[in-house]
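Submitted below is the structure of interest, expressed as structure tokens.
Note that one protein chain of the assembly has been removed; the remaining protein chains are unaltered in position.
Chain naming follows the written order as A and B, and within any one chain the residues start at number 1.
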Amino acid sequence: MRSRSAWTVFWRTVLGRAYPRIIGAQREKSWVFFEIFLPLLQVTAYVYIYRAIEAPPEFIGFVVLGGAMSAYWLNVLWSMASQLYWEKETGNLELYIVAPTSRMAILLGMALGGMFATTLRAIAVITIGMLLFHVSMTVQNVPVLLGVFVTTLVALYGLGMLLSSLFLLFGREAWHLSNLLQEPVSLVSGFYFPVRALGQVVAAAASILPITLGLDAMRQLLFPAMLGDLRFLSPEVELGILAGLAVLFLILARRALGYFEALARREGRLSIRGQ
Amino acid sequence: MSDSYAIHTEDLRRVFRAKRREAKKQKREIVALDGVSFSVGRGELFGVLGPNGAGKTTTIKILATLLSPTSGRAWVAGVDVAADPKGVRRHIGMVSGGETSGYGLLTIEENLWMFSQFYGMDTRAAKARIKELLAVVGLSDRSRTKIYHLSTGMRQKMNFVRGFLTDPEILFLDEPTLGLDVQTARTLRAFVSNWLAERRDRTILLTTHAMHEADELCGRVAIIDKGRILACDAPAVLKRGLQSEAIFRLRIADLADAHTAVAGRVDVSRFAQTAHDEHIEVDLILTSDGALPDVLASLQSAGGRLLSLEKREPTLEDVFLHVVGHGFEDAQREGGGA
Partner (left out) sequence: MRADESRGEALRSLRVAAWLGWQIESNWADPFVFAIYSLVKPLAGALILVFMYAVIAKGGLQSPLFPGVFVGNALFIYVPAVLAGISWTIIDDREHYGMLKYVYTAPVNMLTYLVGRGVAKTMVATIAVVMMLLLGTLGLGVPIRLGDIDWPLVLGSLVLGSAMLAFFGILLGGVTLVTARHNYGVGEAVAGGLYLLCGVVFPLDTLPTWLSSIGRAIPITYWIEAWRRALLGQRTALFSGLSDGALVGIIAGSTAVLAVLAVLVFRLAERRARAKGLLDMQTMY
């Protein structure tokens, strides 16, 4: 095989691994019902909770935005982090390891491939929210908003890559960890209400999760009437922290993937199946 | 380590340790490889032959950088597998028997293209090569079939194509014809032979427990059992080593076990028996042809009735029997794992 530049291999790998996600979603469309329509109903439930308890109207907007962004968190958790567990179980992981390509490229391909369905879900939630529940969003600062959104995703996917490194070593333990993380993260990250409501200490601790600061910043930028005592940090500060988290998680992910792969090779766990 | 070798191992050891809670009813430590050393020259088709659980797959996994050795060293294309696994991967490909890899909703062509991208292949070149290789294995008309509709044989053919698609310098074939019908297995073996004949600088390491496959394809064969290499040479040389011995196959009725009749006899070098419905098949390696009448007399005294007698040229199975000290089926029964 001709020697090819690492960059070429990287991007071809990303495209190659994204392809099954994109095509798979076209060939079997039941995901539209299970991964977009039904989650939409769940977000709607929280809207009605707020209506039932007569929450201020901007809380409806908070929960709609939280529901939209939770799609990305779930994509990271299930379509990327725990995906290596499934790849191990089906025998694909061995072939990925033997190939002269970057694990991060494979994970990035998975994430980008799933981005279509995820973004569709996020758009559906926001659109329904705005149309049905009369949520009104006022974009205060487009560059900062875009910066926050993109940086949040980069940091989130970096975290996902870091988590996925655990799957190289652990099998079902790591899968159960993903399962376990779902609800606690929803709670402390402020998917359904501003994280500041949980107190400064919890909000600060939860800020290690990129989605926490991302959501808080986006809420402040989209709902300028957001009550002062529910804001955590200013959007610009949160953007700065997110950028730092993005760099940190990507570096850690690269190191962790190498470390855990070597450990899994030593312990003979790369090929264990049927867990 | 000399760069003239495609593969070189020195005293490879691999020990698997069970977790405490899993080890209550089984051994805590399993020694899968116990000091394996061999070298494979460039352009060779080298076989590793042994029963289930002998250490064949463990050897390949170490060389393919899926597993680290517990001790010892190995080099593939001159690169240390433990120190620089990424460096090794640029030179290798792997095909395993019974693989279930791939994505069910994708077609054969799409799956193969996807894997080609992990090696950075240009799409046009990849598609041309896929088309060429699918034609060789007889899957051209199924290139647009989704994976989950494929039979076992077709899936393995696809796996074969995947392994050869990137034209690797060194290819590991781990029991590649496992579970395949005779015709398909023959097609794939012919494919392997032709590929190597056309590319003199390519190397293949093949593990198998099918003696005839090793005999047919391999320039040299290493016989492995219980994690150790017991013999390593060309099949013809290994068989010639038994030429001085007299090898017979007997079919005997009315006798359940020939062991008591032949065990302990000095004129019997090696002995193995296989039970069938109404007779047993006994493979004997005698010190000379002249020992045969006495051995037959022993078997008849024990109540056996000779149905047929055949003097054979030594096969690799006989070599295995001679080297290991028990039959291949006996080793299969004891082995079990990979």
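The working rule: a contact is a pair of C-beta atoms (placed from the backbone, for glycine too) under 8 Å apart; a residue touches a chain by one contact, two chains touch by 3 or more.
Quick caveat: nothing in here was measured; it's all calculated off a predicted structure.
Student: Just list which of the chains on display the missing one touches.
Tutor: By the stated touch criterion, the chain not on view contacts A, B.
Student: Please pick, from B:Y103, B:W195 or B:F248, the residue that touches the omitted chain in the full complex.
Tutor: Per the contact definition at the top, the residue touching the missing chain is B:Y103.
Student: In the whole complex, not just what's shown, which of A:A6, A:I123 or A:L180 touches the removed chain?
Tutor: A:L180
Student: What does the interface between chain B and the hidden chain look like in terms of residue numbers?
Tutor: Touch set of chain B with respect to the missing chain: 21, 100, 103-106, 147-149.
Student: Tell me where the left-out chain touches chain A, residue by residue.
Tutor: Here the touching residues of chain A are 20-21, 23-25, 27-28, 30-31, 34-35, 37-39, 41-42, 44-46, 48-56, 59, 74-75, 78-79, 86, 89-90, 114, 171-173, 176, 179-180, 182-184, 186-187, 192-193, 197-198, 274-275.
Heads up, the rule we're going with is that only the chains that are shown with their structure count from here on.
Student: Hey, how far is the Cα centre of chain A from the one of chain B, in Å?
Tutor: Centre-to-centre distance between chain A and chain B: 45 Å.
Student: Within their complex, state which residues of chain A touch chain B.
Tutor: It comes out as residues 1, 3-5, 8-9, 12-13, 15-17, 19-20, 23-24, 27-28, 90-92, 94-101, 106, 262, 265-266, 268, 270-271.
Student: So in the complex, the part of chain B that touches chain A is made up of which residues?
Tutor: 14, 16, 61, 64-68, 85-86, 89-90, 92-94, 96, 99-103, 105-106, 110, 113-121, 162, 166-169
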